[in-house]
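Here the complex is missing one protein chain, while the rest keep their positions.
Which chain is which? They are A and B, in the order written, and residues in each are numbered from 1.
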Amino acid sequence: MRAALERRRHLLDFAVRSLARRPAKNLGLTAIYALIVFVVGSVMLYGAAIRREATAILASGPEIAAQAMTMGRHEMSRDADVAALKGLRGVRRIEPRLWGYLWDSAGAANYTLMVPPASDGAHAVAKGEAIVGEGVARARKLAPGKMLFLVSPAGKFLKTRVKAVLSSESALVSSDLVLVEESDFRAFFDLPPGVWTDVAITVTNPREVGTVAEKAALKLPGHRFVTRSDMARTAEALFSWREGLTLALVAGAILAFALLAFDKASGLSAEEKREIGILKAIGWETRDVIAAKLFEGGLISGLAFLVGVVAAWIHVFFFSAGLFEPVLKGWATLYPRFPLAPTLDALELATLGMLTVLPYMAAILVPVWRTASADPDAVMR
Amino acid sequence: MIFHPPILALVTTSAIAALVLAGSAVFALRLLAGWDPTSGSERQIGLERVTHLVSTVVAFVLVMEAASLVLFAFNADRMAPLFVGAMCAVGTLNASDWGFPALWAKIVVFFAAFAWLAVDRVDGRTRDYALIRVKYLGLLILAPLVFAEGALELAYFLDLKADTITSCCGKLFGEDKPDLGGDLASLDPFVAMGLLAGALVAAVGLGLAAARGRGLAVLHGLASVAVFGLALAAIVAAIAPYVYEQPHHHCPFCILKREYFHVGFALYLPLFLATGAGIASGILALVGGRLEPEVAASARRGLARTAVAGHLVFAAVAAALVLHSGLTLVP
Partner (left out) sequence: MITLEGVTKIFNQGRHNEVAAVRGVDLTIEDGRVTVLRGPSGSGKTTLLTIVGCLARPTTGRVRIDGEMVSGLPERFLTEVRRRTFGFVFQKFNLIRGLSALDNVVLPALPLGRTHRPLIERAQALLDHFGLADRAGLVVEHLSGGEAQRVAIARAMINDPAVIIADEPTASLDGERVAQFLAIAEDLKRSGKTVLITSHDPRITEAGLVDRLVTMADGRIVEAAP
């Protein structure tokens, strides 16, 4: 047992020395390896961080949103609908909501206009006031105190004074938001009183969401009920999908890298071949040489992985993944700018390892074996 | 669904394993056709050389499969929010008909690779390649298993759709269900734990005696398999509820979660190791007729010791979890 451990120790030591003796050759490969880890790691860390942000933000919204539907398209809800839901058991609060989309040619972007719900005191606006998201503020160069002018498709005009700009912490979902007072909203979109865009339902016990949604659907058969977990799932799936697609595209790079590793491991210099021949001649078995060479590969992998992961982490959390933002965030005009909470996850690391280290080790197996199988008498011929 | 990063990693791993084993299987046919260790011909020397590659490659596959099994379970748990009704790995696995079969296939491949490697190690210690034919015939069985596992896994991931409504562990392991999950969950915890304890005693006893004879080693292998099955049953029926301190929560995957301090790993790792070693010991006893007695006994001893250690650690962890729990299932 001890001999087996000592043997491994000696072979590992030899591997370290071997790498140290040829710094130039190994440094090049390690740099490319680290780059691959960096690219894949950045994509994964960024995707995971965004998904976490989205989940965290959604967690503070209502559990169910009820929307009226006619012939599969969205319809306005009425006061009567809201009243019908009031008697439901397990419901903490029923809140009709007013919101809609507006295309703004001045900023060349779509905004979401919304009346802040009565329960949201922090974002209350008075008539003639507006609170805007940071994307809107950027597009129209707004700051608290400045005037915001909007024109509806029907030609209605709305003039508001910006009261505040929403913080970038919620930017993922609020970037394009414009919060206005209810009468301003109704006048702008020409809406009579008693109609609402949808109804937000807050449920007392989160486990009862499904049951409440079912009961509500019985009361309002013409409505559809979107639960928070539906939204979370969609967001999660969307970000995952985008992340995965990017990775699939990067797969080409990983494959190229594996081929490079194979080639490097196969193309030993005459000096290296001589060395292995000597080792075989003086008493090393094929499996000893394989072990030493795989240790070398493992050390290179370890170094490249460490460097790549650290660089990816810094890239994502300190530079907001500047290289990949467009693909991962989506193709809206108003990219939100917001800091991501730095986190590291065992599952992500393991996945990253399997996408980078595994192909490398697999690629060098055959070349390592081939060189280790050199005839021991080759040095004498 | 297929573009979720851990899924890409898992599919890549299975693809590499399948590729590598396909090559090995082709070589196995060549070896079985022309192996002659007494010959000094270049052909024979060439065959011997390639056997080193195959050994290295299957060891690599074993490590990959072990990592892949853990990642698969972890990922299933992490993906649960994507499926309506899923709250842990069980829901994710249930979201497709291929889910559980893929998991079982992965477990089988792990044990098969483990056993192959054990036989390979012992063969390397013989002076006359005593087990080489058996080994490469075994490879012709291992390769299709790996392909099947990759295929099931791929089918599962291709079949997964986010809007599937699935049932979670509460429904799958609900005591009133008429299927296997329900049967396990409704098993009397006292009976489950008693059976497990009995099987563990038998396995440990046979493990300590396994070095003495091939028959005992085979029995030890069978006992290890029995312990594996009974352990899973006991985890569902009794140990999991103790961990959750909830008599109706029987899920065998939720114990891997962070909120339970990942104790599931402390249970499953020694169990898998012990089962692998026990199965390997039994298989070695079955096929090792041509081995020299000392080599055979030494190999059996090593494997049996590993199995015994694993079983004892598992028993200790399980006992600790039950005793430490605030729940009382058994009067």
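One rule holds in what follows: a contact is a pair of C-beta atoms (placed from the backbone, for glycine too) under 8 Å apart; a residue touches a chain by one contact, two chains touch by 3 or more.
None of these values were measured; they are calculated from a predicted model.
Of the options A:F14, A:F239, A:F305 or A:W369, the residue whose C-beta touches the omitted chain is A:F14. From the options A:A130, A:L279 or A:L355, the residue with contact to the chain not on display is A:L279. Interface with the hidden chain, as seen from chain B, comprises residues 37-38, 40-43, 45, 48, 52, 124-129.
Mapped onto chain A, the interface with the missing chain covers residues 2-7, 9-11, 14, 17, 21, 271, 274-275, 277-279, 281-288, 375-377, 379-381.
One rule holds in what follows: only the chains that are shown with their structure count from here on.
Centre-to-centre separation of chain A and chain B, using mean CA positions: 33 Å. Residues 43-44, 47, 55, 229-230, 232-234, 236-237, 240-241, 243-245, 247-248, 251, 286-287, 290, 294, 346-348, 350-351, 354-355, 358-359, 361-362, 365-366, 369, 372-373 of chain A are the ones that touch chain B when the two sit in their complex.
Per the touch definition, chain B reaches chain A in the complex via residues 2-10, 12-13, 16, 20, 49, 52-53, 55-57, 60, 64, 67-68, 70-71, 74-75, 78, 81-84, 162-163.
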